[in-house]
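With one protein chain held back, the other chains of the complex are shown just where they sit.
Letters A, B and C name the chains as they come in the text, with residue numbers starting at 1 for each one.
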């Protein structure tokens, strides 16, 4: 299997093949001396010339992360065969900017109407969660082209609340 | 659903039905006031007139146990509809007695030959595991009718090693 | 000792009290709201009763409902934990009237210490040093006179206040009128009383507090101090005992003053006297918290006493089992408060499902938590998930141990402030003990000193992402022993699909 994985602004070509019980892998065409075992607690134990790494996967409402030791990565995986792609919903947006809910909660105030002009950093709406009111700001100067929620509506993490053109 | 469950030498008729999100249940025909929730860690949290119980399931090579609080039970579940039955392999044996391996390991010595007469408590074979040699004894007076292993053979937990008639 | 105790709280503190009950052979009773039916404290208590909807004012703050529940199940006492009803004299009174023992001080003591102005008056009357200022509510006119007397900069504070609301720093007389007005209306909105007063502003103070403990036979002792200067917006984040700023002489003086302040209010059971300490080691009475503190474990570990056990013994009428001179602090303890919030994104709260949980253990590590893997953290309550406490023989070893424990700690699926602690523990000022209540805000406003160097780790991450992708669809490979853990698999595939959907890809 061949995957294109983008991690920390770099894209790697990862080739995986299984020989009897063990994984062989190449990184950007070069053999990568990784000795890999999947532990039954869902952790990959990886030995590379003696250095020991534990890699696990984190499932979040915004997609999957990879955690190596204590470092969290948000990879984009592209499988040329199936074109199935793992990518964070928010990073998918190109061009027009979106305001997405960073957490589940309830919209308690909408500060600007659809169609209104906003400046970067201007508050657009307020979402309440865990007894805290959190103001979501416009990522850019522009016009509110979409306002997908009303005051009082519950929102899910990652839900697109507004779009700015 | 109706189940016949035998626990600690007693057999109960357990009737389960779901009304919208919650379980209703009857025990031996009488309504049982259990308020039941399955937590996503696989534990049933059960409230009975305020008393709180946590029930979880334990999977072992010899079958499934139910653990309530710190108490372990080995139930036999019989589902009259499908006749699917959960029962410990060893408890299934009627009549002739079997010697099963209590743990995975290796047979290091066989103390009596097939066909030999043995008395209850007499050593039949020795299984080594975790640096310890463990002598398995005959459960009754009788004749060794079957000897399924040889010295040196590895054994699984629950495997029938010998039968005494 | 009580036979049955109701815990009018949730989360880690409910678990903490449940454990104490189990250790003292007391039947523990939990209460829960609609969204907490699957919370850990419900399953771990001996009994559990529903007290209302998610909204705390109708459940965990519902005095009538909680008292009625206690009566119904025959609880002889109620432990309020912290927050919720713990500092509400009305609740303590209601318990009294229902002949249920409230585990805490008498309502009268709570009332005195509950009002900033009355507490301040009591403290001054007892000869406890207070921040120069007015002890009572003021008109603007009075404020202008007092401000001049005290000398600017001054702080405007709400009499009924807390948590920074109704607070304003005023550096010149000119700023006073507008600040006075806004502080007053803010206080009105927040606490239903616009009463405000003035205090001298202590620049970059430390927040150091003294734990006191009194029985109902007139014995009252202090159990050393806690250093709580690492705060974000008046919210404690890291606490330590002892404070590297105090010597035994100053500890004794602050302790004796704290005992005086508590005695002046006829205080009993566990309480905390908070002080501001300036750079010249002057200390000023700030306020008294009439309950068990979140950070009580660092005191337990360094003094070797169990505060919750003692709260219950005291409430049941027992005398303190020790005297002041028996109390010896040993070693150093640090506590980190683990919050479900995102330090990289305005500290937005982060409720949701905990998809993975690895908890630290081993030498010198204590974890008090109310969470489990698979639990969905509700969005209705405060975001504290757990407390991680470490102990070692000295402060540097304790810091090193905390970093080790943080490395073992992993909470997946939601955002937490776990990563923030490493930044703090690695900061030269923290290491040197140069901390004040402004330390953390300064650290946060400072640029992240570059992303953490991930030497070669990104290759590993890339490889792992590919491995999980390969394992996800079928699940019959991707494992050395042919076994694909249902946990990883189930979640993984769903994770993939979800994202694919989010991108409108249908060719799965």
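The rule is simple: contacts are C-beta pairs under 8 Å (C-beta built on N, C-alpha and C of every residue); 3 or more make two chains touch, one makes a residue touch a chain.
Predicted model only: the values in this text are computed from it and were never measured.
In the entire assembly, the chain absent from the figure touches the shown chains A, B, C.
Among C:4, C:22, C:93 or C:118, only C:22 touches the chain left out of the display. The set of chain A residues touching the chain not shown comprises 37, 39-43, 45, 47, 50-52, 54. Contact between chain B and the unshown chain involves residues 1, 3, 5, 7-8, 10, 12, 14, 16, 18, 21-23, 25, 27, 32, 34, 36-42, 44, 46, 48, 53, 55-61, 63-73, 75, 77, 79, 82-89, 92, 102-105, 129-132, 134, 157-158.
Mapped onto chain C, contacts with the missing chain fall at residues 15-16, 19-20, 22-25, 37-38, 297, 300, 304-306, 308-309, 328, 330-331, 359, 361-369, 374, 392-393, 397, 400-401, 403-404, 407, 480, 485-487, 489-491.
Keep in mind that, in the parts below, only the chains that are shown with their structure count from here on.
Distance between chain A and chain C, defined via averaged C-alpha coordinates, is recorded as 31 Å. Chain centres here are Cα averages; for chain A and chain B they lie 46 Å apart. Residues of chain A found to touch two or more other chains are absent.
Among all residues of chain C, none touch two or more other chains.
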